[in-house]
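Structure first, then comments.
Now for subunit A:
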Amino acid sequence: MALIRELLVQGLQMLLVLALAPLLTGFVRKLKARAVGRQGPPVLQPYRELLRLVRKEAVVAENASWLFRAAPYLIFAGIWIAAALVPTFAAGLVFSWSADLIAIVALLGSARFFLALAGLDVGTSFGGIGSSREMMIASLAEPAMLMIVFTIALIAGSTQLSSVATYTMSHEVGLRVSLALALVALLMVAIAENGRIPIDNPATHLELTMVHEAMVLEYSGRHLAMIELAASLKLLLYISLIACIFVPWGLAPAGAGLGAFALGVATYVVKLFVGGVILALFETAIAKMRVFRYAEFLGAALMLGLLATMLVFVSKSL
Partner candidate 1 sequence: MGKLEFDISHLLSGGMVLVSLVLLYQDRMFAVLRFFAGHAVVLSFAVGWQAFVQDKPELYITALIALAFKGIIIPLALYRIVVRLGIHRELENVVGVGLTMLGGIGLIALSLIVILPLTTAADPYAREDLAFALSVVMLGLLMMITRRNAVSQVVGFMSIENGLILAATGAKGMPLVVEISVAFSVLIAFIVIGVFLFRIRERFDSVDIGALDRSQGDQP
Partner candidate 2 sequence: MPIAAALLCVLALLGIAAAAVVVHRLRAGSALVYGAAAAVNAVLLAIGLVFLLRGSDPSVTKLAMGLPWLGAHFRLDALSAAFLAVVNLGSAAASLYAIGYGRHEPEPARVLPFYAAFLAGMNLVVLAADAFSFLLSWEFMSLASWALVMSHHRERDNAHAGYVYIVMASIGTIALLLAFGLLAGAEGAYGFDTIRAAERTPLLKAIVLMLVLIGAGSKAGLVPLHAWLPLAHPAAPSHVSALMSGVMTKVAIYGFIRIVFDLLGPPEWWWSVVVLLLAGITAVLGLLYALMERDLKRLLAYSTVENVGIVFIGLGLAMAFRANGLNGAAALALTAALLHVLNHTLFKSLLFFGAGAVLGATGERDMERLGGLIRRMPKTAFVFLVGSVAISALPPLNGFVSEWLTFQAILLSPQLPQWVLKFLVPAIGAMLALSAALAATCFVKAFGITFLGRARSPAAAEAVEVDRWSLAAMWGFAGLCAVVGLVPGLVIDALAPAVGMLAGARMPVQSDVAWWSIVPVAAARSSYNGWLVFVFAACSAGLAAVLIHRFASRRLRRAPAWDCGFPDPRPATQYTASSFAQPIRRVFGTNVFRARERIDMPAPGDMRPGRFRVRMHDQIWDRLYAPTAAAVDYIARRLNPLQSLTIRRYLSLVFFALVSMLVVLAIWR
Partner candidate 3 sequence: MSWWTENAAALVLVIPAIGAALLASLPNYRISARLNVLATGLTLASAVALVFGRPEAGAYLLVDDLNVVFVILNAFVGFTTSIFSATYIAHELETGRLTPLYLRFYHAMYQVLMFAMNLALLANNIGLMWVAIEVSTLTTVLMVGIYRTPAALEAAWKYFILGSVGIALALFGTIIVYVAAQPVVGPGLDAMAWTNLVKHGVAFDPALLNLAFVFLLLGYGTKVGLAPLHAWLPNAHAEGPTPISAVLSGLLLNVALHAVLRFKMLMATNAEVLAPGPMMITMGLVSLIFAAFMLYKRRDIKRMFAYSSIEHMGIITFAFGMGGPLANFAGLLHMTMHSLTKSAIFFAVGHVAQIKGTQRFSEIRGLTVTHPVLGWGLVLGVVAIAGMPPLGIFMSEFLVVSSTFARDPLLAIPLVAGILVSFGALFLRVNGLAFGEPLGSTQPAEASYVPLFAHLALVAVAGVYLPAPLVAWFQNVAKLLG
């Protein structure tokens, strides 16, 4: 009985993230438009786009291989699973132990792996640009991410997100320098990973500096829909990750009652809202970088992460 309930909760979480992701994207777009004084698309626009895309027929390049057609589903699946494993409204989900934070990061890595391959599959110049830059960014962002994971794991004594969340809630962790650094680093990584300004501009086309869009240039129809959905899922994932690690309050503890869950969902939505607002403002505030400044940006993230890890020992030893 309990198991079934657990499974239901888990399923609920999966559906929840799936449902909220486009909304978040649309919300951010809207907000950005407003911030620069435009009307902007309606908040529900992303849902419409997805529906339109899946209905359209898919146009595929002649020399595209099976990998090209399989990739979108794999990418979507990878990111969805990852998103489903991050505690959003309830800690201690039944399958949360099937992958810890490192595994989640790696799952995103697999998704990216296939995305980059898909970019290369048709053999166009744009696809190549996109993939090579995406992988370059990733190969700098991942170490930074893992440094952050280390920091958190060293403080919380676990890489298990549920445990981390409960630890952050239960203990009086206090304001740790290393945690602050980790947070900053995590934000930078999140920006890079989601291809937001200043790394990449999700709204561009035909710009030699674009990364993600260049990769998916050949996609259309349902495939494109999958990829777009995956992209917004990823954004959601990172925000809920930050939320779960740094502001876990409101998460329903394992095996809690319905009330707790309701509260959890509510707080979660609030967190997403706040995250979206911050992101939108940040993006409108600054300009995009040159491609080869990424290295410095992400290098800074990596250094912050490393510094955070080092500081953990110091603050512990104090």
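Just so it is clear, contacts are C-beta pairs under 8 Å (C-beta built on N, C-alpha and C of every residue); 3 or more make two chains touch, one makes a residue touch a chain; residues count from 1.
As a selection rule, all candidates are chains of the complex that A comes from, given by their letters.
Owing to the predicted nature of the structure, the values given are computational and were not obtained by experimental measurement.
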Every option in 1, 2 or 3 belongs to the complex, but the one touching subunit A is number 2
In the complex, go through subunit A and note every residue touching candidate 2. 54-63, 65-67, 73-74, 76-78, 80-81, 84, 95, 97-100, 102-103, 106-107, 109-110, 112-113, 116-117, 120-129, 131-133, 135-136, 138-143, 145-147, 150, 153-154, 157-160, 163, 205-206, 217-218, 220-222, 225-226, 291-292, 295, 302, 305-306, 309-310, 312-313, 316
